[in-house]
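Please read through the structure below; I'll follow up with questions.
Complex shown without one protein chain; remaining protein chains in place.
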Amino acid sequence: MDMSLWWDSFLAILTPEVLMFNAAGVLIGIVIGALPGLSATMAIAILTPITFWFDPSCGFAMLIGVWNSAIFAGGITAILINTPGTPASIASTFDGYQMYRQGRGGLALGINVIYSAIGGIISTLFLIFLAFPIASFTVSFGPTEYFMLALFGLMMMISVSENNVVKGMAVGFAGLTLSTVGIDPILAVKRYTMDSTSLAAGISFLPVMIGMFGLGEVLNQMYEYKQSTAGSALEMLKKASAKLGRILPTWKEFKQFFRPTVLAGAESTIIGAIPAAGADIASIICWGQAKKLSKNPDEYGKGSAEGFAVSCTSNNGVLGGALTTMLTLGIPGDAVTAILIGSLMMYGMQPGPKMFTEDTGFVMQIMQLMILSNIAIVVFGLLSAKMSAKILNARPQTVWVGVTALCVVGSYALNNSFSDVLLMAAAGVVGFIFKRGGFAPGPFILGLLLGGMLESNLRRALVMSQGSLDIFFERPVTLVLMILIALTLCFPLIKKAVLKRRKAA
Amino acid sequence: MWDKFKGDPLMGFIFVIFGLIFLVPGIGYGLSSPGGLPGPGAGFFPTITSALTVFFGLWIIYDGLKKGSVDYFGQDPEQRSNFKIIAVVCAAFIAFLLIWVYINFFLGIAMLSLFYNFIFKRTWKFNLIFTVVLTGMLYVVFERLLYIQFAL
Partner (left out) sequence: MKLNFFKACKAAAVGLSLAACVGAVTNAEAAPNFPRKQIQIVVPYAPGGASDVVARIYGKELEGVLGKPVIIVNRTGASGAIGLESVKNARPDGYTMSYMPVESTMLKALGIAEVSSDDFDFVCRIMTIPAAITVSADAPWNTLDEFLTYAKENPGKVLVGNSGSGSIWHVAAASLAKAAGVEFTHVPFDGAAPAIAGLLGKNITAVAVSPAEVKANVDAGQFKVLAVIGDAHSSVVPDVKTTRELGYDVTAMGWGGFAVPKGTPEEVVQILSDASAKVAQSENLKSLLKERGFEYAPLTGTEMDAFAKDQLDQYSQLIPELLGKK
């Protein structure tokens, strides 16, 4: 790594224009990321043509700013209204919203800012120092490894089942079944489509998530609202959030979070580097893993600040990983990196191994822009945290109307599709009923999200091996993942056995 | 006697029906690929998942009957009266969807906002300001900035 080149490209970034573009990108990203249904991809697709009028450094400063901050901002709505602003923030709803209900919303917002930035920075460090080894490892991932990854993610269904595992499993398998609606990924046959083209496109995951988590929660609040106790509940919430001084975690908490979040950052970078595995599965896997390894696993899902910090780190940590694969191999890991590759090509650069030798300066600038964006997130994020906290004081009825409108618009905006709005509304009603009956929505969402990945990779692997299951045992990485899954399943049993022995001794 | 079936057993039953609706066509899609192609068929995965859904649905019915179910809607009369509000809210939502399809989206959203705020007993002043701000913001951000067309 040429230090003088590093320094030169860094100075080129510190110009007011680049900083301004970066700041603009971060601010735009905060708005877009917070609105459910609007994705970073959409924002970047629209901004990209505009960036061509400017210098590559300025253009990329803006795009990278948007990317990082949109993922961070998805956590804001996860905290405030239980609806992830982007799929990457699903795991953030597990603990974030509970923290808000417990009057610790300010802390949640602060943790979101800091740990998202930490996640982004950790993954950029991996990018800077370990780009090539990571990329060559993850690119060897074949269908069997993807299958194991999806299976791993699905195991979290059990962790997320809240109190009743039987109900969680029923709901989870229902989600998995729904994920098969549409066109078969291997044979291109229509399944359960009943001659409707909308159904042929499948059950779109995002509207269901927005409906279940957002609208469902609104309906539930409407039901539980008691005029008589409303006054005092509001007073309590106001008092708790007035103690907003505590947006930042205490030093003790910081030390406690250190190990799980650094681990999550590393894991999510690697998962992000796997082509087509994104922030949603990364944050779920990291959260589940952190829960298993934590000293306070029972708090996870009930407002654990540690769990929430892990989810924030892991969804931003994916970005460095995705960039790793994009820059070293020229392969897009997701829609955003695909657009960024297109941008680079318009500037006359070719992402791939050649870029590291021919355009080293710009590669370094991209890495520095990542770090810069995350610092900007801390600055703007903390400022906006104070503002978002004001929303905590709003009356529930205001929130209900606003969220309903947002859910409608968000689910439509995704694909300009009215049927998505209907889907969202239906999911909202189902989510309400689930909530009343103690059925956790998490496994359902997981099943719907990961079902496709699970099924298509299983069948793809079998196509490649001509139907033989041996392929699952011939590949070392698959075997390692299989053992990890088995361990995760047996962990609680092992723990019990060890504890029993300790008691007996 | 029918009371025993309220709540969990009913939900479990719904899961069983849901599973069956997918299971039957699923088997029809074929468990192995046509023409001797390698790998399982289109029906393989949905058959397994829907069968397991039926299985767990039955388990829920059993648990619900044996151990008693979760109290879905509670006994609090104040909360139960909220049912009426929810029903009205849903009806208004359907009306909004119809206005959107046949007339105009922004008109629909404005009416939705006015109506909801009315039901929730907000002051007229708040209602009007909120509706105008909401509709205005949605218009500016979505239709002007993001070019998302709401016209169907």
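Residue numbering begins at 1 within each chain, and the chains themselves are lettered A and B in the order written.
As a convention for this text, a contact is a pair of C-beta atoms (placed from the backbone, for glycine too) under 8 Å apart; a residue touches a chain by one contact, two chains touch by 3 or more.
Everything quoted here is computed from the prediction, not taken from an experiment.
K.L.:
Please provide the labels of all shown chains that the missing chain touches.
P.N.:
A, B
K.L.:
From the list A:12, A:158, A:248 or A:464, which touches the chain that is not on show?
P.N.:
For the chain that is not drawn, the touching residue is A:464.
K.L.:
Quick one: say which of A:19, A:42 or A:248 touches the chain that got left out.
P.N.:
Only one of A:19, A:42 or A:248 touches the chain omitted from view, namely A:42.
K.L.:
Spell out the interface residues on chain A facing the chain that's missing from view.
P.N.:
On the chain A side, contact with the omitted chain comes from 41-42, 44-46, 48-49, 139-143, 182-190, 197-198, 200-202, 204, 275-276, 329-332, 335-336, 338-339, 342, 345-346, 350-354, 415-417, 456, 460, 463-464, 466.
K.L.:
Tell me, which residues in chain B touch the chain that this view leaves out?
P.N.:
Within chain B, the residues that touch the unshown chain are 35, 37-38, 147-149.
Note that only the chains that are shown with their structure count from here on.
K.L.:
Sort out for me which residues of chain A touch chain B in the complex.
P.N.:
Listed in rising order, the residues are 38, 42, 46, 166-167, 169-170, 173-174, 176-177, 180, 184, 186-187, 189, 191-192, 219, 222-228, 397-398, 400-402, 404-405, 408-409, 412-413, 416, 418, 421-422, 425, 429, 433, 436-439, 447, 451, 454-455, 458-459, 462-463, 465-467.
K.L.:
Which of the residues in chain B come into contact with chain A in the complex?
P.N.:
Chain B residues touching chain A: 7-8, 11-12, 15, 18-19, 22, 25-26, 29, 33-34, 37-46, 49-50, 52-53, 56-57, 59-60, 63, 69-70, 72-73, 76, 78-79, 82-83, 85-86, 89-90, 93, 97, 100-101, 109, 112-113, 116-117, 120, 122, 130, 134, 138, 142, 146-150, 152.
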